[in-house]
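Beneath this line is the structure, given in structure tokens, with notes to follow.
With one protein chain held back, the other chains of the complex are shown just where they sit.
First chain written, first letter: the chains are A and B, and each begins at residue 1.
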Amino acid sequence: MAMLELENLRVSFPSAEGPVDVVKGISLSLGRERLGIVGESGSGKSLTGRAILKLINRPGIMRADRLEFEGIDLLSRSERQMRHLRGARLSMVMQDPKFSLHPVMRVGDQIAEALRCHERLRRRDVKARVIAMLEKVRINDPEAVARLYPHQISGGMGQRVMIAMMLIPKPDLLIADEPTSALDVSVQATVLDLIDSLVTDNGMGLMLISHDLHLVARYCDRILVMNAGEVVEECAAGQLLQATHPYTQGLLAAVPQMVEDRDALPVIDRSRWSGT
Amino acid sequence: MNSLQQWLSDESPETRWQASLGRSWRLLRMLMKNPLALLGSLIIIGLILIAAFAPWIAPQSPIGQDLGNRLLPPSSEHLMGTDELGRDIFSRVIHGSRITLLIVALVAIISAPLGLLIGAVSGYFGGWVDKLLMGITDVFLSMPKLILALAFVAALGPGIENAIIAIAITAWPVYARIARAETQTFRQSEFIAATQMLGASDTRIIVRHVLPLCTSSMIVRMTLDMAGIILTAAGLGFLGLGAQPPLPEWGAMISRGRTFILDQWWVATMPGIAIIVVSLGFCFLGDGLRDVLDPRHEGQR
Partner (left out) sequence: MSSSPSSLPAPSGHVITPHHARWLVIVRKLLSFLFVVALTFLALLAVTFFIGRIIPIDPVLAVVGDRASNEVYEAARVAMGLDRPLPVQFFAYVGDVLSGDLGRSVSTNREVISDLARVFPATLEMATIGIIIGVLIGVPMGVFAASHQGSWVDHIIRMLALSGYAVPAFWLGLVGLALFYANLGWVAGPGRMDVYFEGLIEPVSGLLLVDSLLAGDTEVFWNAVSHIVLPALILGFFALAYIARMTRSFMLDQLSQEYITTARVKGVPGWRVLWVHAFLPIRVQLITVIGLSYAGLLEGSVMIETVFSWPGIGNYLTVALLNADMNAVLGATLVIGMVFIIINKLSDVLYGLLDPRSAR
């Protein structure tokens, strides 16, 4: 049985001309595998990730025909019941540590809080687990780092702290929403390798959301391509080059090659399919 | 009507005039969607109309005494009762709107341009001019306004003109700060540089290009400040330092009613309600204007 089942998810926001659907009926199922969701900014991929955690902020509204996680019907769960699932079983690595880490809480306290919300542990054990987790995300001198504030650490280290915070209660499914797009290119691979190895080691499911087609192809087993709130293509990572939808082909063509023989990168021709 | 609406909401206006009218039209429509702003505008329009037509609206003279009808409670004949000299309080409140409007308008006319000019000059030139002017502004900003106004009136002597001057003296620094902040954001922009290259003088740039850009945030701020100005003016009137008898100034009327507050509550209560309604009107309108014109600063004052 699939771990996550999602049917006909819709997220809409009110506007002057009535509600506008930003996610238009997405269905997907996910096992203990690595699923990539690719699309441009504004394609609704981040909202899909947040909707799975039921974290669509007002005034946005989410609806779905089915949202089940490990057989639990999330749609009927109250906010309080969701809270017990979030972090503990479903978690999400957010985009930019500069904004997603709490600015005036020490790094160690932020990680410890993720643990304390779900497990009753003695203070000493919490500390030991935090230090161990920081080591697992390959931070040197974890004791010192735990005492720092987020503005005192670099972006790459911040994102590793984020990963530590989200993985410390050992969730079953990790959603990673553009986990490296705010980082320097040089540390992007390090962070993704880290996520990859931790997810594989713990046998978790991963949903990697990104705008970067090749990055997703490298780290995922299966890929969904989203455009304008809809899934336009679904394929195994290896078969990306055989993609049929013109949008996917357009995305692939727009990636610069190492040995570039074109004078200009092609622009996606949106008139070729019925999208916006 | 329909074609006028279309003309106003045209996406590609043909003249500068149409563009600015269209902008005002869109802002007005947004403003009217906010119920509190709508209520606020209605109150302010009401105040202006009442002030303009006071002699026709008020059933009796605001200063004519009728000692036979002293301290009558509110009734159909005297909607708000009568005061200790038998004057109809309703008529006095109606006429008092003229004084309130006069104070508010004069304070705005004196302090806003002063603050605007100081702020724009300070922000445009920068350097030591900026340091000096903003130093003075900050000093005034960190002083207690009401106390300062009181001291000024004490020195100048009681009276409505002096009250207006005293309030205006304490009101300008906020506008200077705002105008400076706004000016600094445009000073580096391309269009100012372009105008400079065309050979426009500093005076011309400030007057024609910088000042107009400051107006929207100034209007928001002034509308929000109106309530404070009304309260300060009423406070001065209450202490006997503002408008002098027999002028039907609302604060002074409350002061007269103070003696009778325990038995004839309406004498002091009615003018107070007028003050509250008008001040709330300015607050509501100011809040709504800020949401429309200056959405970044929600809630900050």
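The rule we apply is simple: contacts are C-beta pairs under 8 Å (C-beta built on N, C-alpha and C of every residue); 3 or more make two chains touch, one makes a residue touch a chain.
Since the model is a prediction, treat every value here as computed from it, not as a measurement.
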item: Hidden-chain contact residue, picked from the options A:Val11, A:Ala51, A:Leu67 or A:Met165; value: A:Met165
item: Touching residue (missing chain; options B:Met143, B:Ala181, B:Ala194 or B:Val207); value: B:Met143
item: Residue in contact with the excluded chain [from A:Glu33, A:Glu70 or A:Glu113]; value: A:Glu113
item: Among B:Phe53, B:Phe191 or B:Trp265, residue touching the chain not depicted; value: B:Trp265
item: Residue of B:Ile192, B:Met222 or B:Cys283 touching the missing chain in the full complex; value: B:Cys283
item: Absent-chain interface as seen on subunit A, which is shown; value: 50, 53, 55, 57-58, 79, 83-88, 91-92, 94-96, 99-105, 113-114, 117-118, 138-141, 144-145, 148-149, 151-154, 156-157, 162, 165-166, 169, 189-190, 193-194, 197
item: Touching residues (missing chain, whole complex) on subunit B; value: 135-136, 138-140, 142-148, 150-152, 154-157, 224, 227-228, 231, 234-235, 238-241, 251, 254, 257-258, 261-262, 265, 268-269, 272, 275-276, 279-280, 282-284, 287, 298-301
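Following the convention adopted for this analysis, only the chains that are shown with their structure count from here on.
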item: Centre-to-centre distance between subunit B and subunit A (centres being mean Cα positions), rounded to whole Å; value: 51
